[in-house]
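Got a structure for you, written out below as structure tokens; questions coming shortly.
Omission of a single protein chain aside, the complex is shown with its protein chains in their original locations.
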Amino acid sequence: MGKGWCLFFLFWPVAAVVSCAAAPLIGWSFPYDNAQAASNLGIRIDNLFYLILAITAAVFIGTQAVLVYALWHGANNRDERAHHTHGNHKLELIWSVIPGAILLFLAIYQMNLWADFRFKNHYPEAAVKAPLAEVTARQFEWRFRYPAIGKKLQPKPQPDDLYTVNELHVPFGRPVLIQLRSEDVQHSFFLPALRIKQDALPGLQIPVWFEANKPGVYDLVCAELCGWGHYKMKAHVIVEPEEEYQAYLKNLTQQQFYDGLGNIAANENGSESEAAEK
Amino acid sequence: MSDQHDHAYVKYSSIFYALCICTGLSIVFDVIDLKKQNIIGMNGVVLLAVLVLAVACAKALFVLIYFMHLKFEGRWKYVLLSPTIVLAMGLTIAITPDIGIHYYTNEAPQIDYLEQARETAAKTDALNPEKSHVE
Amino acid sequence: MSVLNPSPTGLQPITTHQSHHGPGNFITKYIFSTDHKVIAIQFLFTTLLMMIVGGTLALAVRWQLAFPWESMPIVGPWLFPAEGGQISPEFYTMLFTMHATVMIFLVIIPILAGTFGNYLIPLMIGADDMAFPKLNMLSYWFMWPSIACFGMSFTFAGGPAAGWTSYPVLADLAQAAPGSGTAQTFWLLGVTFVGFSSMMGSINYMTTIINMRAPGMTFFRMPLSIWGLFITAILQAFALPVLTAGGFMQVADRLFGTCFFYPSGLIINNADPTVGGGQPLLWQHLFWVYSHPAVYIMLLPVLGMVSDMLSCMCRKPIFGYKPMVFSMSAIASLGFIVWGHHMFTSGMNPAIGMAFMVATMMIALPSAIKTFNWTATIWGGKVQFNTVTLNCIGFLSMFVVGGLSGIFMAAVPVDVYFHDTYFIVAHFHYVLFGATLFGVFAAIHFWFPKMFGRMMNEKLGKTHFVLTFIGANGTFFPMHFLGMQGMPRRYADPYLHGYLEHLLPMNQFMTISAILMGAAQILLFINLFYSMFFGPKAGRNPWNATTLEWAAPSPPPHGNFDFVPMVYHGPNEYAVINGDKDFLMQTEKECQPPTKIITTETDTSA
Partner (left out) sequence: MGLPIPHSKLGMWLFLATEIMFFSAFIGAYIVLRAGSPGWPDDPEITHLRVWAGGLNTFVLILSSYFVVLALEGMKVENFAKARRYLCLTLLLACVFLGIKSYEYAGKFQYDILPGHIPETPRMAIDKSMREMKQVVDQRAITLSAAKLPEKTEPVNPEDTVEVAGVTDEKTEEVETPVEELRQQLQAELAAEDTPAARKKELQTYFDLGDKYRKLNDRALEESISMQEMNKELETLKQDPQYASLMAPVHFLQPIIYGNLFASVYFLLTGFHALHVVIGMLLFIIVLIQGRRLSKKWKDYVENIGLYWHFVDLVWIFLFPLIYII
């Protein structure tokens, strides 16, 4: 009887480990392109993930193996009485210090990565100097505001700014910075491919930087509950080479300031509604 | 304790007077209007806050120790009250970096209002030197 | 089954019920009872009822995820005739909000503190009742206004629409979530009422444990269950007022035009810009200051009870009693300083984010100590494979999975990716369902004989365990993979997004597992009700356990003990070397020499 149960409790961790090991092979892993992050920071995050995965896998296999072994013995214990003990100080010490050391190591190990991602004084200077765009989340769409070509992004909207909805173009190969804000409730700027996530908080303007290293079209989704349409804040981030990006901006300027007579009225106010594509 | 209650009785009234004096003291701090001054290199508001809160703590201690008889209680009072106070203060301190100070750009329109108010105040001051109510 | 003879070691039997007015008529006996055991059983049935509600809501959530926008079977056409029986996105939001609310506030917290806290505390420390029996009764009856409020918010247009975390601005302003105006207010009131209920309970438990222990029951002779419940009560007492305060602020925002949680100038749903000045992050802090300790409130009693049960079922003293106590205290005190790990991506100051990350990493340490101590308790024991043990082992292996996934999220950079994806959902279902509920199942089977005087059916119990275990793993393990693939939580239709399209089959598999798991719960209910009336009679001490409650009659009478409880040693004296039996109850001064054959009396009181 007892042995059957031991097998039952053996079966499940084995299944878990096997499915985890098989996961990358059958695509149950990070999304896109061979589970490779599309940014260097993302790759570092993935590596941290794999490190933790290795540690936790070892801990998981270890604890489950010992558990099943102990159960197996306990089930077959023919002694009249169990072994009488109230504990063992040395053992307690060992199994407090070792996990403690591992955890402390993990905590310290990741600090740099976190600092690079979020500490303002670690942001790449080039990106901070010329923010790419302002991203405004609202129920239930993403709005983007680029500065006019050759100008700098101002905190307040300017008449010659360029606007798009639900489509953000980003050049690759250089770090870029967006100013994230929200017009109504809380949203979250989630770019799975780049392992970027940052909530858009009403009342704050949060700078987020990233550096895409692969061209492509990536999904941008909202990861903070923002109302009934939370699931449909669907947008794309299009990562393209610098020239294409510049061309895109030019094109956008033309579209937005076309006065219907074949002229580009670059300095008149570009109304939002005109720019809204969808 | 009941054998010495006469003694305690006298004490209660002196505690009461001490509390009144403290209250008077904090009103005095308000009246001399420390806010506008800059004493010993300290921002007036901070100095005022430190002073009146110190007075408040003194008062609180009086009430706790004598009126609430903590002086006569066993050691459980420390076990109960010290974690509470640590948690209560810790809570405030822990949320200060997020809400009391803004790490990211504060977009509150009030900041613009403040700017506008300063401008108009400067204008009206130039026009008529009367005190205007605008902050 | 050997029955303990309560008198050999000089226990004085109580002949008259001193100081105890009799139970009175039906109403004071069963409905407005002040007897902690009756209140506990009231809590038990209420929470089990609520579990059906919460579970059914979960199944509706799963239905939408597996068959998006398809008409719900049976109830759909009746609920939403207009939409052709399909779940609308608002309704989906309400579903998971209410699912979490019901499960957390009306199932897990009350079943642990309300049922087991009430039942076990006086019995295990040798008191005749709680310190404040009337307050205890009130704490049960305050559940009902809260159930009523949640019910109201459920039926109101749109339902509460902000998740169980109720983040402002969405939850704060009626125009932010169309239709949920009044519902959200009712939701907040409901939370406030459960808050009052837990508050009264926790003050009562603390007072009882501090002041009413039987002679000889020093703190370090208390069973670990009592330690777990005691620390839980402390956590609750210190953390809950903060949520109550925050809740009042949010209610004021909604009803009285205050503006604690929203800034000026928001244009929501095309309404006029808001006039405010507050900050949404403040709510998140206040909420998690309570709700992180709350997740340990949902765990610590189970940690304690599992320790006692495992020790009994392996016939071995718990390995490292004091380390167990200290690690529970460490979990509780560290639990107060890690709340920020829910807010890593919320726009909080990254420096304190780092501090919270270190604290969160460190909180795994006491959990590790506990895990290893349990394993060491099993090691070398004589394991009895009954339902109780199986659920305990189930608890252990699920807790390790849930805890280890917590480590990923504690790592801030990784959490940046995992935050608000299904990885989180996997994590907390492993700890909440996997750990806590399995612990609760074990505890129900373990203390059922004491509560009702009859044993539960083993076959049904084992079948229930196997099906639940398979169902739970089948439902919740794949959630890790969903999370890795970046599927955000709280999505009514994730398949709208290109990179998630292919996840439908996996979700369907999970839904089938969930239905299996839900169906398995029916066995539990059958077992409970069948055994209450037809189970074999249990004596005083069917498990040969050592703690005080097993020395009392089953079920214990009003006033609990028919002798004056005296405690001589620690709670888990199993495998004693030279006794006539392999355990020594806390009431027994020393073992009888093994040669002497003890005459077992049948239950004296029943």
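In order of appearance the chains are A, B and C, and numbering begins at 1 in each one.
To be clear about the criterion, contacts are C-beta pairs under 8 Å (C-beta built on N, C-alpha and C of every residue); 3 or more make two chains touch, one makes a residue touch a chain.
Predicted model only: the values in this text are computed from it and were never measured.
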| item | value |
| --- | --- |
| Which displayed chains the hidden chain touches across the whole complex | B, C |
| Residue of C:M249, C:A520 or C:L548 touching the missing chain in the full complex | C:M249 |
| Positions on chain B contacted by the hidden chain, ascending | 2, 5, 8-9, 12-13, 15-16, 19-20, 23, 26-27, 29-31, 35, 45, 48-49, 52-53, 55-56, 59-60, 63-64, 66-68, 73-74, 76, 80-81, 84-85, 87-89, 91-92, 95-96, 98-102, 106, 108-111, 113-114, 116-117, 120, 124, 132-135 |
| Interface with the undisplayed chain - residues on chain C | 131-132, 157, 174-175, 178-179, 181-182, 199, 203-204, 206-207, 210-218, 237-242, 244-246, 248-249, 252, 256-260, 264, 275-279, 282, 286, 289 |
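By our rule, only the chains that are shown with their structure count from here on.
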| item | value |
| --- | --- |
| Overall pattern in which the protein chains touch one another (line/ring/star/complete/other) | complete |
| Comparison of A-B and B-C by number of C-beta pairs in contact, larger one | B-C |
| Chain A-chain B separation of Cα centroids, rounded to whole Å | 43 |
| Chain C: positions in contact with at least two other chains | 263, 279, 281, 347, 350-351 |
| For chain A, residues contacting two or more additional chains | 203-204, 206 |
| Residue numbers on chain C that touch chain A, as the complex places them | 88-90, 93, 161-163, 167-170, 176-178, 262-263, 266-269, 279-281, 314-317, 319-323, 345-347, 350-351, 353-354, 357-358, 361-362, 364-365, 368-369, 371-373, 375-376, 378-383, 385, 390, 393, 396-397, 400-401, 404-405, 407-408, 411-414, 416-417, 419-421, 466, 469, 473, 477, 481, 484-486, 488, 490-494, 496-500, 502, 506, 574-577, 582 |
| Chain C-touching residues of chain B, taken from the complex the two chains share | 83-84, 87, 90-91, 94-95, 97-99, 101, 103-104, 107-110 |
| Residue ranges of chain A touching chain B (in the complex, touch as defined) | 120, 155, 179, 181, 203-207 |
